[in-house]
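Here the complex is missing one protein chain, while the rest keep their positions.
Presenting chain A:
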Amino acid sequence: MVTNRKFRSAGPPPPATTLVLDNGADTIKAGFVAGGKASEPRIIPNCIARDRHKKLYVGSELERCRDFGEIAFRRPVEKGFIVNWEAQREIWDREFFDDTAPQECDPSETRLILAEQPNSLPALQTHCDQMVFEEFGFASYYRGIGPSFNAYQDVQAVFRTPREPDTPVEIPAEVILLIDSGYSHTTVTPILQGRPLHQAIRRLDVGGKLLTNYLTRLLSIRHFDMRNETYIVNEMKEAVCYVSLDFKGDLEKSWKGTRGERREDYVNGAGVAKDYVLPDSHTRFHGIVREYEPGASSRARKGAVVSTEDVLTLRNERFAVPELLFNPSDIGMRQPGLADLVMQSLSVLPIGLWPGLLANIVVVGGNAKLDNFIQRLQMELLERVPDECVVRVARPADPITSTWQGAANFAMHEHVEQLAVTKREYEEYGAGWVARKFAAGLGVSS
């Protein structure tokens, strides 16, 4: 309250509850902060989906869907930014504002903390501010870039830094290099004391969507036509894909060989091959991963076993797909890989900051859940940085909700009072003023 007085002499006290939203392209992470305590975030699919029977599902209604075959999505968020407000409003209405909404709240008595992707377009930011105040009527609002919220948590616990148990936790963290690899793209953001270093933010246009689509293409060339089965392929990607620590070796193991050659590794799978049983949409609605059975496919072809299930044998698809994050040029993209992206980001910063940033690299976002992602990034970075630098790469326990957790901590931090804008201020000074205030950020006091 004291801080509030200081910054806004005549304003009313800030709202007691805060709605914290990480409005991602694939899922919304939403939860409330009230009375200094944060609830558990709910993960809501941010889409309007239509299944093959033309039934529509909005947001969390997708839980009720059982058959995901040929499902199509309409997503209000494109490239990480809210573009289609018609759809976004419908989803928000059903999740937060309707009488029967699962997380009902009254916007006029609530503060909204909204995470957005860095380097947004000014027009989209203005749209967002106008919608929040003029359509939903939130009492108070802050829109900040998602990566910098991650600094508002106990980062050293993520790294398991040895320390005395009673050491006070620094919030925001002094220095971290945050990599956010989400649905639309992957960004690198160096953050000092919770303030992002805007000049060094870099983006790689490879995200989970591109990986899923690439897997779809590979499967459609080699196995079945999966082009309309985005959801099923995405499940498959999450279940079987991994980042290879030895790309050459793994590729060698999964090669069938020249004509007539029967390579040992190819025949027995060599630990790379896996069978994936596709859902048949009668008894099974989700795919199953199985260990590779060397003789199974040939037996099925001979008709020895009458099989009712569709089995895909995945070999180099398992690691060639996530490889795009590290080598986008494999599909002709003219962008550097993730490790080079980090180096490009560092190259605009003074070298004095490198050791601190490299020793505190946090990876969040859905792609961070891929096996070996952290190890591969660390390996590639060690090849590129000076020998003396310590490179530590880690991911939080739940990389998907990490930004939300940080934003929830931010909502309880004193910084929020400096940054949030009330509805009255918006009405008095206009959208341009609000945009400039958010763009200016915290500033540096001393």
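The definition used in the following text is that a residue touches a chain if its C-beta (ideal position, glycine included) is under 8 Å from a C-beta of that chain, and two chains touch if they have at least 3 such contacts; residues count from 1.
Assume contacts and distances are computed from a predicted model.
Name of the non-displayed chain as stated in its UniProt record, restricted to "P-loop containing nucleoside triphosphate hydrolase protein", "GPI transamidase component PIG-T", "HIT-type domain-containing protein" or "Ribosome biogenesis protein BOP1 homolog": "HIT-type domain-containing protein". From the options A:48, A:113 or A:364, the residue with contact to the chain not on display is A:48.
Among the residues A:34, A:83 or A:311, only A:83 touches the chain that is left out of the figure.
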